[in-house]
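Every protein chain of the complex appears in place save one, which is left out.
Moving on, here comes chain A:
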Amino acid sequence: MVEVKNVSKRYGNKAVIDQVSVSIPKGKITSFIGPNGAGKSTLLSMISRLIAKDDGEILIDGEHVNQAKSKELAKKVAILKQSNHLNLRLTIRELVSFGRFPYSQGKLSREDWKHVDEAIRYMELGDIQNKYIDQLSGGQRQRAFIAMVIAQDTEYVLLDEPLNNLDMKHSVQIMKVLRRLVNELGKTVVIVIHDINFASCYSDYIVALKDGKVAKEGTVDEMMECQVLKEIYEIDMKIETVNNEKICVYFK
């Protein structure tokens, strides 16, 4: 379980995250939603120690994130940030093998390569595993990065806007994989996501942030309510139930 207790982060005088407390349940998909600038990505980065917090405590399985050794934490928490525009010429296989670095420190054992192969198979990248990343489409590249995170074999997988710039087909593909990670491998997935309907269809738990505070949190059924979403996004909308999924209609 990830416990965030009274955590704050300020840039200058502005509090980007203001006294936030939230618990992220184990073995579930938790989505962070909310308007732009609500502090979702900052919170995710703080949980994964990429950004230092100013106040409060963050515990993962009862252990303080800042006190944990970075090397050990890398075996427990993996984070993928949204802008992975890199100009290095690496093959998919090489990229995925980086996921084993916390275990191998660069010298991959047979066991490590087995994990790499599995991750590649899991993301169905076998045919193109020797292609360079800069030759891939957006969807393939995103799958390659997720394969790396799978090879890292952490209990917690944190993804910052994994659907950014992806078309419908690839978005669904990625979300299905995340669902499988939770259902089949028992991982805990936390994502920052803008598409409220993807959040509704695939997550178990939703945390809504607004102006650096938790506006509301709850299960999908609790959160996919007209009144709740109106307050968060400040626009009119309707919630319809289609095939047992709650869909938010907000386009007009």
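Basically, a residue touches a chain if its C-beta (ideal position, glycine included) is under 8 Å from a C-beta of that chain, and two chains touch if they have at least 3 such contacts; residues count from 1.
Criterion: contacts and distances are computed from a predicted model.
Here one chain is missing from view; checked against "Iron compound ABC uptake transporter, permease protein", "Aspartyl/glutamyl-tRNA(Asn/Gln) amidotransferase subunit B", "Chemotaxis protein CheA" or "Biopolymer transport protein ExbD", UniProt names that protein "Iron compound ABC uptake transporter, permease protein". Screening A:Phe98, A:Trp113 or A:Tyr250 for touch with the missing chain picks out A:Phe98. The chain omitted from view is touched by exactly one of A:Lys81, A:Arg179 or A:His194, namely A:Lys81. Interface note: of A:Ser31, A:Gln129, A:Gln152 or A:Ser203, the residue touching the hidden chain in the full complex is A:Gln152. Note that of A:Arg89, A:Lys114, A:Lys176 or A:Lys238, the residue touching the chain absent from this view is A:Arg89. Within the complete assembly, residues 45, 48-50, 69-75, 78-81, 84, 86-91, 94, 98-99, 101-102, 106, 132, 152 of chain A touch the chain that is not shown.
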